[in-house]
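Heads up, one of the protein chains got dropped from this complex, but the rest are sitting where they should.
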Amino acid sequence: MVDLTELMENEVFMAFASYTTIILSKMMFMSTATAFFRLTRKVFANPEDCASFGKGENAKKYLRTDDRVERVRRAHLNDLENIVPFLGIGLLYSLSGPDLSTALLHFRLFVGARIYHTIAYLTPLPQPNRALAFFIGYGVTFSMAYRLLKSRLYL
Amino acid sequence: MVDLTELMENEVFMAFASYTTIILSKMMFMSTATAFFRLTRKVFANPEDCASFGKGENAKKYLRTDDRVERVRRAHLNDLENIVPFLGIGLLYSLSGPDLSTALLHFRLFVGARIYHTIAYLTPLPQPNRALAFFIGYGVTFSMAYRLLKSRLYL
Partner (left out) sequence: MVDLTELMENEVFMAFASYTTIILSKMMFMSTATAFFRLTRKVFANPEDCASFGKGENAKKYLRTDDRVERVRRAHLNDLENIVPFLGIGLLYSLSGPDLSTALLHFRLFVGARIYHTIAYLTPLPQPNRALAFFIGYGVTFSMAYRLLKSRLYL
């Protein structure tokens, strides 16, 4: 068996692994939040999900949408749209040999901005809190993309 | 050119590559399922998609939603929300040097649970089939995240 510990002894890569795991775990928490609001507010998307609350027509009334549930779902989708680019670009950026301090700055800003985005979306905080959180994460990802392409472009 | 076969000779990494490829291919199959139901049920989201079924007002009646199509789309989105964390966390976990047997257990449970989730969603099977499938996949990903952070945390 080949020794891979080499990759995991690289500090930038370990930092990327830690921050990515944290932000992906946060994203997964959104599923639990959706399930929580669906169950406490009895708001379902599938007939089989509300079978235990009643039969036939009585159950159908739970097939509806709810502001709170839709808000969590939008926050979740926004996470997906932004964390997927971070995942891909961040991985490749980590492997391109950046400075440890520069890389840490990128990872910390991104993770902080996305946690702030979730808080701003779910509370909700007045704008431009959420917009600001979004653009910080967005800018960090573009900054990594720019550094990556500048140093390693191969088309 | 550098020899990368080293990474691909690592058994855990090869197993991760195989299971990931299978589950991502399964996820891509959901696009085909959506297209299939859209075409057979004549349910479209874009005016240009139903142009071949009629002109003007006659075509507009196909711009609608359908339970079956929406069900496949929800299953697809749920796949995305759960397979993306598996992809990121699983990759980093595979590189952190886990036991082959532990890693295989994680990968097999996840892939099995997600295939079961799709079957439970599309059939649909009564609850708690789908909820169970969801939580197995969810738990597996968190277990990998926990092991990764425990052994390699770098903030």
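Letters A and B mark the chains as written, and numbering starts fresh at 1 in each.
Quick note on the criterion: a contact is a pair of C-beta atoms (placed from the backbone, for glycine too) under 8 Å apart; a residue touches a chain by one contact, two chains touch by 3 or more.
Not measured: the values here are computed from a predicted model.
Student: Looking at the full complex, which residue from B:80, B:131 or B:153 touches the chain that isn't shown here?
Tutor: Of these options, the touching residue for the absent chain is B:80.
Student: Among A:10, A:25, A:46 or A:102, which residue is in touch with the absent chain?
Tutor: Touches the omitted chain: A:10.
Student: What residues on subunit A make contact with the chain left out of this view?
Tutor: Subunit A touches the missing chain through residues 6-7, 9-11, 13, 70-71, 74, 77, 80-82, 84-85, 87-89, 91-92, 95-97, 100, 124-127, 130, 134, 138, 141-142, 145, 148-149, 152-155.
Student: Which parts of subunit B are in contact with the chain that was left out?
Tutor: That gives, for subunit B, the contact residues 1-2, 4-5, 7-8, 11, 14-15, 17-22, 24-25, 27-28, 30-31, 45-49, 51-52, 76-77, 80, 83-84, 87, 91.
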